[in-house]
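A single protein chain has been omitted from the complex, and every remaining protein chain is retained in its original position.
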Amino acid sequence: MKWKNTVLSAGMALAITNPAYAGSEIETLITMLHENGMVSEAQYGRLMAELEQNKTQAAEEKAIVEQKLAEATKPSDVEVTIDKGINIKTRDEKFTSKIGGRVQADAAAYGGEPDMGDGTEIRRARLYIQGTMYHDWGYKLQYDFVDTGSAGIKDAYLSYTGFDNLELKAGNFKDPFSLQEQTSSKFISFMERGLPSAFAAGRHIGVMASTRHQHWTLAGGLFGDTVSAKGGAEDEGWGAGTRATWAPVNNQADVIHLGLGLNYRETGGTNAARFKQQAESHISGINIVDTATIAAVNDFYKVGAEIATVQGPFSAQAEYITTSVNRDSGNDLDFDGWYAQAGYFLTGESRQYKNGKFGGITPKGNVGDGGIGAWELALRYSTIDLNDAEIEGGEADSVTLGVNWYPAPTLRFSANYVDVLDVDGGTNDGDEPSVFQVRSQWAF
Amino acid sequence: MKWKNTVLSAGMALAITNPAYAGSEIETLITMLHENGMVSEAQYGRLMAELEQNKTQAAEEKAIVEQKLAEATKPSDVEVTIDKGINIKTRDEKFTSKIGGRVQADAAAYGGEPDMGDGTEIRRARLYIQGTMYHDWGYKLQYDFVDTGSAGIKDAYLSYTGFDNLELKAGNFKDPFSLQEQTSSKFISFMERGLPSAFAAGRHIGVMASTRHQHWTLAGGLFGDTVSAKGGAEDEGWGAGTRATWAPVNNQADVIHLGLGLNYRETGGTNAARFKQQAESHISGINIVDTATIAAVNDFYKVGAEIATVQGPFSAQAEYITTSVNRDSGNDLDFDGWYAQAGYFLTGESRQYKNGKFGGITPKGNVGDGGIGAWELALRYSTIDLNDAEIEGGEADSVTLGVNWYPAPTLRFSANYVDVLDVDGGTNDGDEPSVFQVRSQWAF
Partner (left out) sequence: MKWKNTVLSAGMALAITNPAYAGSEIETLITMLHENGMVSEAQYGRLMAELEQNKTQAAEEKAIVEQKLAEATKPSDVEVTIDKGINIKTRDEKFTSKIGGRVQADAAAYGGEPDMGDGTEIRRARLYIQGTMYHDWGYKLQYDFVDTGSAGIKDAYLSYTGFDNLELKAGNFKDPFSLQEQTSSKFISFMERGLPSAFAAGRHIGVMASTRHQHWTLAGGLFGDTVSAKGGAEDEGWGAGTRATWAPVNNQADVIHLGLGLNYRETGGTNAARFKQQAESHISGINIVDTATIAAVNDFYKVGAEIATVQGPFSAQAEYITTSVNRDSGNDLDFDGWYAQAGYFLTGESRQYKNGKFGGITPKGNVGDGGIGAWELALRYSTIDLNDAEIEGGEADSVTLGVNWYPAPTLRFSANYVDVLDVDGGTNDGDEPSVFQVRSQWAF
């Protein structure tokens, strides 16, 4: 807005010289009258002197006013907006600060076996502060109050973006793995991620380098253990991961996405691993498949393949993840799972895709602005197999139907019906539980 | 402040046309001189042309300046105030954000039996973010850092106020029950609520509808269990509650309040209940009356009657609460309690009353602004009876004397002396402990 000052001053300059102009005909008149002999030489001199003095004075005053007005119209140094959290930034964007958060309040009713207690929970209650310092440095601290102690620390990192199109990160954040994991819980199509999220890589303390382009992204990192891990006399676990995505088509409402992720983890002092999953519902906390703790596990690695598309109001995504567990003794173990889902916006919106993951929804009309918000229907099939060798964790597959209502970009209500078609093996062998659950969410 | 622009522009308009005006006598003069034959036809023409041109030029410049000044004087989009927490709002109030919190630091010394350890504690240390989105939507997340994990989550909800005089809420918040519970701990007259707070309904995850008017309020909700409850294979508890208040008189410093509350709770998988109370002091954590866990409890309901008044600097309130416990086997149980309290502001302030509960104090003169703050004396008698059938939790009654000093609206210092007149029955039968405790508080 700096331009305003100059133009304005210019405008004022003209405006103030006004009197001088408006006086020009006086000068002419006086000269004429003098020529016509109506004004004596002496009088003419006096008039002209007075005129000159007035012009000079006008010029000086003009200068003062211009300077003062320039100050008065200087724009403020920072911009504050609160439509999506509290956002403050300096106009040169050298510094930015954002305070945001989310609350997801859930309720669920369960049917069939195994017994799962109907109930409610605050699924997530997060607050974060995030920003930029000195152009090139980024920081974030996010905490989830539903967790206890350090386990609640989610993103907690420092980043450097001074190199062209490259971001370096140090601290606690998600391993680069799996499309449904990279997509924020604010924006996934259902209340919970599909069954293969049992193989999620999660967050660890480490360092990562990543680059983002319109048609591809690449990220790779080295990680220690989780925030809450405390080795004591034993080494903590460590890991490494990389993820590559390719979007041959990436336009607004027209996307094709392919992704591949690799994730390795050494178990460290625990020397054990466990994989388990609930019925795409978190309230009761009951697992329908569970390998229990597998002892003598030196390390395991995961491979994930992703495919997704957006075609106007329609979107679809699918992932296959396999996990290979290397044991000091006994056969190695292979577990895997996959899901495929589709969604459709009755109100015509499209899922946003950027940097190899999905973002939020912007309704065509917000409730409170005279609109009805965005309405989405979604369907998912997902399956997971935790049976291998002597380990009988169980195999499960389920179908989930979801309805999402986004009254505004920061608001969401969801209803999910999960039908677990079958549990095969494990403690819940033969069970076919079903879930009906609802959520209210605000997030920014 | 939009009006400023227009008025201002108007002002400028006049101001800038100034030269033209100031030139009007020139026109007259020229015309006269022409009529008087002092100026030739040719000269007259030249002068008039020059005059016309100057007028036009002046008009154009006027336009530029008006436009620029309108921009320069456009008010900022958001207003920021920090006298009571950090408040940010858009001028159209479509969006608002507030960051607030409170810290209460307490110390206590105990006398008599049972043994209660002298000590200190941070009673509450809360931070919250709250606001409005798109006019009609409200959100809040408040956490108390003295608690552990999800137990610290206090208000965590989403609300809709788009319907006339009706608020719909979903998430975690207080059941609508009991005047002293509805009144914030920042604003209650003593450091702790009266003995019947053993029957407080507390906060649960649920949905509630409420309407507020100057002379009455009505709220009703359906609730699940607490944030920290985790059912596992068992159903969590659930409940329902309603509260109606009537204020036949409700003016500044002149209030009469009547209230009635009903609260029902099904115990869910725990199938148990427990009621206990401390000596209106939280530091030692010792209970003077306690039913211990009552088994085989299917559900219980509470009824509360409220009456309160404000007459200038004087205020008084009283409540009676009874709780009926239904057991699967054995007699049902009835517990109850009541309190009556009065307060007086030596400095002439009045308790604020709004929406069926009490609010904060605004001293007539703030310390730091040359005032002495607000000084209040308060006295309370309260009693609770947890003896029924074979359950001997004990009966207790106490008298509490309190002094409150509010140096400013956001500051408070309190000193309370609690004299437990008698404990009758239960493990502390015959004891008569006393408490002296002090608090420093900032809250906004």
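Chains: A and B, in written order; residue numbering restarts at 1 for each.
Please note the rule applied: a residue touches a chain if its C-beta (ideal position, glycine included) is under 8 Å from a C-beta of that chain, and two chains touch if they have at least 3 such contacts.
Computed from a predicted model, the values in this text were never measured in an experiment.
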Notebook entry, point to check: For the full complex, which residue in A:G162, A:G312 or A:G348 touches the chain that was left out?
Noted result: A:G162
Checklist line | Residue of B:M48, B:I64, B:A105 or B:A340 touching the missing chain in the full complex | finding: B:A105
Checklist line | Sole contact to the chain not displayed, among B:S159, B:S284, B:T400 or B:S414 | finding: B:S284
Checklist line | Residue of A:G85, A:G100, A:G119 or A:G224 in touch with the missing chain, whole complex considered | finding: A:G224
Check: So that we can see where the missing chain sits, which residues of chain A does it touch?
Finding: 16, 18-20, 22-23, 26, 29-30, 33, 38-40, 43, 46-47, 50-51, 54, 57-58, 61-62, 64-65, 68-69, 71-72, 76-78, 80, 88-90, 94-97, 99, 129, 131, 133-137, 139, 141, 143, 148-150, 152-153, 156-158, 162, 170-172, 204-206, 224-225, 227, 229-236, 268-269
Next item on the list: Can you list, in ascending order, the chain B residues touching the missing chain?
Entry: 4, 7-8, 11-12, 14-15, 18-19, 21-22, 24-26, 28-29, 32-33, 36, 38, 69, 72-73, 76, 80-83, 85-86, 99, 101, 103, 105, 107, 114-122, 125, 127, 145-149, 152, 283-286, 366-369, 407-408, 410-411, 440-442
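Here, only the chains that are shown with their structure count from here on.
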Next item on the list: Determine the centre-to-centre distance between chain A and chain B, using the mean Cα coordinates as centres, and give it in whole Å.
Entry: 32
